[in-house]
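Accompanying notes for the structure given below.
Every protein chain but one is kept in place in this view of the complex.
Chain IDs A, B and C follow the sequence of writing; residue 1 opens each chain.
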Amino acid sequence: MRRADGELILLWTLPVVGVVWLAAFLLFPGFVRPMSPTMSAEEVAAFYRDPENLPRIRYSMIVFNWFAVGLIPILALIVLQIRRMAHRTPIFSYAIIACAAGGPTIFLMANLFWLTAAFRPERDPQHIQLFNDLAWVTFSSQVGFLVAQSVILALAIYLDRQQRPVFPRWVAHFNLVVAVLMLPAAFVGLAMEGPFAWDGLLSFWVRNAAIGLWIVVMGVVLARAIAWERAEETPGP
Amino acid sequence: MTHHDDKRELWIGWWTLVVFYNLYGLLFFVIARTQPPPSPSLDAAAIAEWFDARRYGLLYGYAIVSIVGGATAIMNAMLACSIRRMSVSRAFAYSYLVIYALATLPGMLIMGVACTVGAMRPDRDPALLHWLYDFAFLSFEGTMGVFLIGSLVWMAAVLLDRNGVFPKWFGYLNLCNALTEVVVAPAWIFKRGVFAWDGAIAWWINMAVFVTYTTVFLTLLRRMIEREDFGTGPLPALATGRARELAGTPGAVR
Amino acid sequence: MSRRGEKRLTVVWLALAAITLAQLAVGSLGDAQPPAPNAALTTSAIVIALVKVRVIIREFMEVRHAPALLCRLTDLWVVVTGVSLLGAYFVGMALAAR
Partner (left out) sequence: MTTATKGEARRVVPGQPDMWAFVLFEGLVFTSYFAVYVVRRTLSHDLFLQSQAHLDLRVGVFNTLVLLVSSWSVARSVQAAREGAYRRALAHLWTTMLFGLVFLVSKVHEWAGAIAEGFGFTADEFFSFYYFLTGIHFLHLLIGFVFLGVAARELASPARRSQELVETCATYWHTIDFLWVLIFALLYVMR
């Protein structure tokens, strides 16, 4: 008889949340062609006032508000896998728990700024631009917890010295690469144009692609680790 | 075990919950007078007056809220503990802990900051007060996902649990509570009517569900603590119920 | 038992479907030009809907085999819903007319 502990249910929320996030990302008109920091206050206000854009801004951000914390159960599953690693202390699993709330909280803050800007687009364009800036900078620059999460995970995997490690070693290398790819976004305040600007190649496309790739790759290796754990625990005949 | 009947930790957690929710009601409804919420359709001048009229209520009220907000830490721990007593993976308790740890920030404290900043300088440009007013109420009511996903996690844990920590109907009640978080979403769009942040559907009905939900889980947690045996198997029934069961059907227990 | 149970469900379904189709005919009576409030049509719509709801609860949901408490609770809900909807309609109409 299989364990009825619900881990597989939590695991299967990953593709659901992934699809919802992708749909909301594509629906938000400011992501498909990222808004430039060089837009004037009037242009920003016009973006929110455009009757084509406004419902899409609101609906996509409402969906993000609903599902921003959707991946926390997956991080909790990763924590449980780290606990199975050959470490002397639970320091890495606790550190991931501490990081888990960071990413979603920051994203929720950005989400509230976007939604509030869209609530009354008829306001003074200067004020709309202020909230739009707050949203973009919060969204882009606050990568600390995400970087820490990847680095901690990589360290945990490197130090997991046992016959058959919980995660294969390449997952650690992968996490370090992802951490490096997310770093440049912290500097969005310094550039209005070019790859470092919040709509630029590094800060927007590379960073968000790295996050997307991390979710897919970690989902797959997590599923394999859980399947292996369950096979191990099933008593033989 | 020597401290078998020592449930002090659990009772501290439970009473913290009770005190918190009472203070929460008192602070938001009576002292700060931000609930029931005022209308989102007020104009900037009326909003400046609104801040002026309850200036000290807001300043004192949210000062106390910022202290009381810390109590959520032990509340969340209490609820995570109840999930850990279930026969489900620890991932549920961890998820609940993390989700609700962050919930206080957008769901309550940002409103306190916005209201305090507004009340500190009531002579500020009314257009800026208008922003603070919107941001306060929208962040408070429009932070939906943490409670939506949190309720669903709790629901799944209760429905999968075989230890009988909570009755299954409470699992389904979690679904009702989660659905109110979907119902409140139009508050981000409408400025008047039943779907606005002070509306009959987005506020009053949701509040009725939330109060029912909260009362129910406080009662059930109390019963859980009374039944707690610090074991890992099914949670026993209340003492009187167990005695009856033993007398009625010998050998049928477990 | 099996045949009888199946047959009963089918009869119930046919009855529900027939009522729904009848509503198609009755409902088009409300297509006055210009459209106007119609208390008789509204009352009949709500009452018919509640009858259908009660049939679904009793037959499809098998409440007719359930303990009396559940029968009474579900009936109570039907009554509460009927009273609130019709009450809301007529009180609201009276308020609007003033």
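Rule of thumb we're sticking to: a residue touches a chain if its C-beta (ideal position, glycine included) is under 8 Å from a C-beta of that chain, and two chains touch if they have at least 3 such contacts.
Predicted, not measured: the structure shown is a model, and the values here were computed from it.
One of B:Leu109, B:Ile205 or B:Leu218 touches the chain omitted from the figure, and that residue is B:Ile205. Checked against the full complex, the one of B:Ala53, B:Met120 or B:Leu175 touching the unshown chain is B:Leu175. Interface with the hidden chain, as seen from chain C, comprises residues 1-2, 5-6, 9-10, 12-13, 16-17, 20-21, 23-24, 26-28, 30-31, 34-38, 41-42, 45-46, 48-50, 52-53, 56-57, 59-63, 65-68, 70, 73-74, 77, 80-81, 84-85, 87-89, 91-93, 95-96.
Against the chain not displayed here, chain B makes contact via residues 167-169, 171-173, 175-176, 179, 182-183, 186, 189-190, 193-195, 200-201, 205, 208-209, 212.
The definition used in the following text is that only the chains that are shown with their structure count from here on.
Taking each chain's centre as the average of its CA atoms, chain A and chain B sit 25 Å apart. Here the CA centre of chain B is 37 Å from the CA centre of chain C. The multi-chain contact residues of chain A, meaning those touching 2 or more other chains, do not exist; every residue touches at most one other chain.
Chain B contributes residues 87-92, 94-95, 97-99, 101-102, 105-106, 110, 127-128, 130-131, 134-135, 138-139, 142-146, 148-150, 153, 156-157, 160, 162, 181-182, 185, 188-189, 191 to its touches with chain A in the complex.
Of all residues in chain A, those touching chain B in their complex are 4-7, 9-10, 58, 61-62, 64-70, 72-73, 75-77, 79-80, 97, 100-101, 104-105, 108-109, 112, 115-116, 118-120, 123-124, 127, 131.
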